[in-house]
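What follows is one structure encoded as C-alpha cells, with my remarks underneath.
Here the complex is missing one protein chain, while the rest keep their positions.
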Amino acid sequence: MTVGLIPGSFDPFHNGHLEVVERASRIFDEIVVAAIRNPQKSEPLFDLDQRREMIGESCAHLSNVRIVSIATLLVNVARDVNATSIVKGLRAVSDFESELQMAQMNRSLSGVETLFLPSSSHTSFIASRLLREVARYGGDVSSFVPEPVRRRLDEKFPRVTP
Amino acid sequence: MTVGLIPGSFDPFHNGHLEVVERASRIFDEIVVAAIRNPQKSEPLFDLDQRREMIGESCAHLSNVRIVSIATLLVNVARDVNATSIVKGLRAVSDFESELQMAQMNRSLSGVETLFLPSSSHTSFIASRLLREVARYGGDVSSFVPEPVRRRLDEKFPRVTP
Amino acid sequence: MTVGLIPGSFDPFHNGHLEVVERASRIFDEIVVAAIRNPQKSEPLFDLDQRREMIGESCAHLSNVRIVSIATLLVNVARDVNATSIVKGLRAVSDFESELQMAQMNRSLSGVETLFLPSSSHTSFIASRLLREVARYGGDVSSFVPEPVRRRLDEKFPRVTP
Amino acid sequence: MTVGLIPGSFDPFHNGHLEVVERASRIFDEIVVAAIRNPQKSEPLFDLDQRREMIGESCAHLSNVRIVSIATLLVNVARDVNATSIVKGLRAVSDFESELQMAQMNRSLSGVETLFLPSSSHTSFIASRLLREVARYGGDVSSFVPEPVRRRLDEKFPRVTP
Amino acid sequence: MTVGLIPGSFDPFHNGHLEVVERASRIFDEIVVAAIRNPQKSEPLFDLDQRREMIGESCAHLSNVRIVSIATLLVNVARDVNATSIVKGLRAVSDFESELQMAQMNRSLSGVETLFLPSSSHTSFIASRLLREVARYGGDVSSFVPEPVRRRLDEKFPRVTP
Partner (left out) sequence: MTVGLIPGSFDPFHNGHLEVVERASRIFDEIVVAAIRNPQKSEPLFDLDQRREMIGESCAHLSNVRIVSIATLLVNVARDVNATSIVKGLRAVSDFESELQMAQMNRSLSGVETLFLPSSSHTSFIASRLLREVARYGGDVSSFVPEPVRRRLDEKFPRVTP
C-alpha cells in the first residue's frame, strides 16, 4: 500500500493546497495531511486544532485522506504513518530551492523520498501569507479558499463593505 | 488621464526608489507614491509620517507626483486614486516571483494591473534592508539615498569617523 | 502622446502575446507591435510577412495598435516610431534575467526604457516553442492561439484525429 | 494499477536518470521509460534505438520497468500506455521552470499530471550535455554513467590516456 | 600576503562551512573566519563567544586560520584585518542574489571584493536553519556538523531515542 504524507503550515488551508491533496489522492492509496507547528512563525492565524478541523471539513469528499497535526520532526511522522513519500506542492522557483534542501535533508535523515506536484496555473499565485493580509484588512478571499475556511475567516475578520 | 500607483515600505526611501518614480513620472500623467505599513515588520526605522515626509522632499522636483501613506489594502488605495496601473521597480530575480504573486492576487481582487520597471544597473544593489544595517553601525550611506533621507539618517545614527 | 513598442519573434503569436498587447493598449496612446527576425533561429515556422499578417488579424479589434516587421536593431525602430517605452510580457523567472540584460543594454544604447507586464496566470505556460512542437505533431493548439493563427497552423500541419 | 511515464532525451542515459527510474519504480506499479526524439537537437550522440537498448540494459534489474522510444507527442504516449502520471527528475532551478511550463501544457492538452522527483545531491551536477563534451575529448565518465553506457561511449570515443 | 575574510552567522557552524574554510585556506595565505551578530535574528541558538569557540575547535587542524567575532560592519573588519577578499560559500541560486547585493554594497562602501566558493554537492543541502530545527526536536545531526558542534548540540538538546 502506498501512503503519501502532505505536510504544511496550512495557515490557512487554501484552494492551491486542496488541489494538491485531490491530485495526490488519485496517485496514492492513502494520503495523510499533516498540519505542522512552525516554530519560526510566532503568531499563527489559526491554532493547530482549528487548522486540522478546517482541513478535515475541506477534504471530507476524499475518502482516502486523513488529517493529523504535529509538533515534532516530519521524518518521525513519516515513519509513524509508514509514508511511502512526502508530497509537496510547488508553486514557484523560489519555493523549489528551500523545498529541495528540505527534501535532501529528510532523505538523509530517514530515507524518505519527497515528490513534488506543480501547482496548476490558476492557483499558482495563491499564498497563505497574502491571504492572511487580505483577510486582516477585510478583503474578500472567498474565491481562493474552501468554504469551511472562508466561514472561519469571516468570523475572525468581519468583511468590510467597499 | 493615466495614474500610476507606486507602493512600498520605503524604510528608508533610496536612490533606486527615486529612479523608479522619476521614470514612471515620464510615462504616466500622474504618479501616486504610497508608503505602506508592513504588518509583518514590527519595528520600522521611520514611522509612516516620517517616510511620507522624506519621500515628499525627495520628489519635490517632480510636479506630477504626490505622496500618501496607507494602512489598508493596496487595491483599496488603487480604487480611491483611480490608478490605471500599479508600478513596481524590479531589482532582481528573487524580487520578481513574490511581486508576480502579488500582481496576480491584486489583479484577481480588483482588476488593477501591475507594471514592472527594471532597476538601472547602478542602483540594482541598493536595498533598504542593507542601508538600515549600514546606517545603524554608523556607516556612510550618502551615495545611496536622497539628501532629505541622508539628513534624517545622520540625525538618528551619528556617523562614526573611521 | 505615449507610444509603446512591443517586440518579439511571435512565431507563432499566441494568446499570451495577445493579452499583453490588449493590456498595453489601455496604458499607452499608441502601440506598435514589431515582429523581429531572430538571426539565431535559422528556420522560423512562419516568415516575417506571414507573422505580421497574423498579428494584424489577431489585433484587428484594437484601434490604437499597428504592426511592423523589422530586420534591424530594436533601438533603431524605437527611435523611428518615437517609442516612449519598450513593453515586454514576463512569464517566468527565466525570462526575466535575459530580458533585464536586454533592457539595460537597450537603455544604454539609446535611452529607451523597458516596461514589463506580467502574464496572467492562465496564459503563463503558453510558449511559442511548445506550440510549434505540438502543432508539428498534429496536436490541437486551438485553445492557446487566436483564430487567425489557428487557421494557418491547421493549413500547415493537418490535425491528427486521435 | 498506477503507471508512471518517464520521458527524456537520455543522450546518454546517466546515473542521475537511473536513480530517478529506481525511485519511481518503488512508487508506481509499472514504469515506462520513453526515449524521445528531440527535433531541436539535430545531431544526437546515439540514435533512438541505441538509446533504448542502453536504457534497457541499465534497468535490467528493475522488473516493473519497460522502455519505449517515441517520435510523437508525449501526451499521445501517455494515453497509449495508460500513464497515471508523467514523472520527471529535477536537478536545478533552471530545469524547474521549463519543466513546469511543459507540465502545465501537457495537463492542459490531455489531463495527465506531472510529478517531480528531486535529484539526490550526489547526482545533481550530472548532465548529458556535459557528459557528451567530456566523452568527446576522451575524458573518463565511468563514474557518472551505468556500465552499458560507459562501454558504448568507450567504443565511440577511445579514452585518452593522460 | 593574501588574506581571505569568511563572515557568517555560523549558528551553528556545519560541515558545509568547514569545507569552505578548508578550501579557502589552500588559496589564501591567511584566513580570518568572522562570526557575526545578526541584528535581525533575535534569538541565536549559541551566543557569539560559543560560536567562536566551536569554530576554533573545528578548524584547529588548519594552521593559517584564525577566528574573530564581530558586532560591527563587515567592511570595518575587512579593513582591520587587511583582507584581500571577502570569501563566501554559495549553496544555491537563492543564496546567490542576496549575496551579490551584499558583495556590490561592500565593494561600493570599501573597495573590498567578494569571492564565491560553490558548495560541493554532498554538503549543498546542509543549512543552519534546518539543523537548528532538527536538533531542537532531538534529531540526529551528527553527520552534518563537526564533532565540537555536535557535542554542544547534544548538551543543549538531549537526543531522543527513536
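To keep things simple, chains are lettered A, B, C, D and E as they appear, and every chain counts its residues starting from 1.
By definition in this document, a contact is a pair of C-beta atoms (placed from the backbone, for glycine too) under 8 Å apart; a residue touches a chain by one contact, two chains touch by 3 or more.
Only a predicted model underlies this, so the values are computations on that prediction, with no experimental measurement involved.
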Which residue of B:S9, B:S58, B:S85 or B:S124 touches the chain not shown here: B:S124
Options E:R23, E:R37, E:R79 or E:R151, residue touching the unrepresented chain: E:R23
Candidates E:E53, E:E97, E:D140 or E:D154 - the one touching the absent chain: E:E97
Touching residue (missing chain; options D:V3, D:V81 or D:V134): D:V134
Hidden partner chain, residues of subunit C it touches: 39, 72-73, 75-76, 79, 94, 97-98, 100-102, 104-105, 108-109
Chain not shown, touching residues in subunit E: 2, 23, 26-27, 84-85, 90, 93, 96-97, 99-100, 103-104, 107, 113-118, 120-121
Absent chain, residues of subunit B that touch it: 92-93, 121-122, 124-125
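Assume only the chains that are shown with their structure count from here on.
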Inter-chain centre distance, subunit C versus subunit E - centres from mean C-alpha coordinates, in Å: 47
Geometric centre distance via CA averages, subunit E-subunit B, whole Å: 33
Rounded Å distance, subunit A centre to subunit C centre (Cα mean): 37
Multi-partner residues of subunit C (at least 2 other chains): 92-93, 121, 124-125
